[in-house]
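Just passing along the structure, written as structure tokens.
Certain chains of the assembly are absent from this excerpt, and the rest are unmoved.
Per-chain numbering from 1; labels A, B and C assigned in written order.
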Amino acid sequence: MKLKPIEDHLVVKVPSETEEKTIGGIIIPDTAKEKPQIGEVLAVGTDEDLQKIVKVGDKVLYGKYAGTEIEVEGEKLLILSQDDILALVE
Amino acid sequence: MKLKPIEDHLVVKVPSETEEKTIGGIIIPDTAKEKPQIGEVLAVGTDEDLQKIVKVGDKVLYGKYAGTEIEVEGEKLLILSQDDILALVE
Amino acid sequence: MKLKPIEDHLVVKVPSETEEKTIGGIIIPDTAKEKPQIGEVLAVGTDEDLQKIVKVGDKVLYGKYAGTEIEVEGEKLLILSQDDILALVE
């Protein structure tokens, strides 16, 4: 069973609540205007622009209220569109 | 009697309430910001872009409040447009 | 006396209240988010895209609150635009 995102959409693995505050030294402040989150890319749509920007395995920073949540075989996933991505984390 | 969707619209079969929470291992969490649903594609409009993305028989993930409901010969259907589709389920 | 719709507009005959719930086996559920209706096309505007999609005599499915109502010689009509049409009924 697999999710195949449409065109400029991508699927990311949502971090657990304990993971989400510090990932690789990045701290999301509680006082942040719009708390961003970091997730790992699991699948990328067919859009060429999107494929130039991210690939499977990348870590992406996205706004907390971005995208649509879904749970597949016990794993929390999020379907984002290209515009939801703020930065790559390296 | 048949529904023929216009241009970039498609017709999907709406899952029953018991079906809608777990389809093929995918669980839609009650806490999801915007609960998506999975439906089977019954008919696809004439739009070429849409026809590259989905074909009859595909399972598509769409937002819970997307589209227009209709009931044909006892079967619940939904008319979606291309923008309502978040991902294909394989 | 005739109504000649402009460009991408069309004129449809509005079904009566008893007709509107079941037309050719299609049932519009009372619980539908946005109840669609089915009407017969009486006139089509000059827009080429529209003319490829519908012709006089077609039955079209449209949203309940779409278009502008008018009554000509005792017959309830509705002036729709192309974007109001969800599907053809065959």
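Some points to look at:
As a working rule, a residue touches a chain if its C-beta (ideal position, glycine included) is under 8 Å from a C-beta of that chain, and two chains touch if they have at least 3 such contacts.
As the structure is a computational prediction, the values presented were derived from the model and not from experiment.
Count of copies in the whole complex in this file: 7, from one repeated sequence with 3 chains shown in place.
In this section, only the chains that are shown with their structure count from here on.
Least step count on the touch graph, chain A to chain C: 2. If you average the Cα atoms of chain A and of chain C, the two centres end up 43 Å apart. If you average the CA atoms of chain A and of chain B, the two centres end up 24 Å from each other.
Residue positions of chain A with contacts to 2 or more other chains are absent. Looking at the complex, you find that chain A touches chain B at residues 1-7, 9, 11, 65, 68-74, 76, 79. Within the complex formed with chain A, the chain B residues making contact are 24-29, 31-34, 36, 53, 61, 63, 85-90.
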